[in-house]
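Yeah, one chain of the complex is gone here, protein chain that is, but the others are all in their spots.
Now for chain A:
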Amino acid sequence: MAKQTGVFYLTLVLILVTCGLFFVFDCQFLALQLTPIIPVIGGVLFLFVLGTLLRTSFSDPGVLPRATPDEAADLERQIDVANGSTGYRPPPRTKEVVINGQTVKLKYCFTCKIFRPPRASHCSLCDNCVERFDHHCPWVGNCVGRRNYRFFYMFILSLSFLTIFIFAFVITHIILRSHQSGFLTALKDSPASVLEVVVCFFSVWSIVGLSGFHTYLISSNQTTNEDIKGSWSSKRGKDNYNPYSYGNIFTNCCAALCGPIPPSLIDRRGFIQPDAPQLTPPTNGITMYGSTQSQQSHMCDQDQCIQSTKFVLQAAATPLLQQQSSEPVIMTACPENGAPLPGRASLSLGGPCTSLPLGQPTPPTSTPSLSCHEADMLPIHGHSHTHTHSHNHIHPLQEQVAHHHYLTPEEVPSPPGMLHCGSPMGHSHAVQASFYNPASQDSLHEDSVRGLVKLSSV
């Protein structure tokens, strides 16, 4: 978790330090020379920014809880019936549904064992399906989805105002001082101003750009995910339009910003103690390693997950790098798939082995310069150095959304969090077999894993 929230702390530090410097060094001068309202407005903006930031980071974006084993079994049965039980490698699971005249494909999430609702997507960093998935924002340390999109938007909007405000007034401060005592003296008297100007200057472009972009998205009722994929762009076809849009900008904005916020589904699940043995899922926010039921036996401390993942990655990476082969197959291989993948068997990870941090797509080369996107590169690289180029192979194989980056490929479920942390991950079959038992009891898991193998080799 620490790794993933690193950028969030950076955001906090940047905001706190810049505002702190502003209030300490610039406000006195400005309050005296111009008007004391300036620090007041600054203070209000600062508090608003902080509030919305914390709200965005710590609220549940709209995580969809994983299916109970019974549900998953039922779905599997239905799919088998529909497909005529082809046996070893079932085809990729999709359902088509017509919404408002547009055909939308619903994909089956192998991690969550559900058919994702329209507009939902699986975030590999959070290892959860999120409703109305917009993107995973590392600056905020959380996914942005249905329940916290408005807070995110208010955050970037208020941050744009705050950045512009500080930038403008620091410049004013320096100019006024220069009139009094000369430019260089002014800079010497107020060194912090230089730092503030620099920070604000770079922030302004990205934050204001991002705000503008999201304003456009809100008014057309699209998610970042959909926009980047071009799901509803007219370039795809003449009859392609956004079925979720309400038609006019005003309604779209109201719906996104003032509409009802559904309660958190994972919080709710904390109250249930029905059939399956479950741990009470974490309520809210950054604990994204999921609030699940059937996976409870695999749930573990997040740090442990990350550590064991790193270990696994390092272990798996070396042979991977040497082999240069179809990594997707490896990534998703599980012990019992030893047959089709003989060479890989020793690398397989066992357990819910769909879980390698594949979810992190290749950082796009042609994205707009949005801060979230840019920042993505840092944690991506931070996460899996060994995997970055393997992603390059995987992406074209799996999706043509190579420009997709954080807008996680739906086909590739779970990331580090899913790995079974209890046992030393690893190399030996024996080890894998030992903790694969919980999963192996679940025959669905086998099928879904095989399905994955098929998927990724497509």
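By our rule, a contact is a pair of C-beta atoms (placed from the backbone, for glycine too) under 8 Å apart; a residue touches a chain by one contact, two chains touch by 3 or more; residues count from 1.
By our rule, contacts and distances are computed from a predicted model.
Set against the options "Replication protein A 14 kDa subunit B-like", "Glutathione S-transferase", "Histidine-containing phosphotransfer protein" or "Golgin subfamily A member 7", the UniProt name belonging to the omitted chain is "Golgin subfamily A member 7". Check A:191, A:230 or A:262 against the missing chain and you find that the one touching it is A:262.
The chain not shown here touches chain A at positions 51, 55, 64-65, 67-68, 70-71, 74-75, 97-100, 104, 106, 114-115, 117-119, 131-132, 154, 243-244, 251, 254-255, 257-263, 265-266, 268-269, 271-272, 274.
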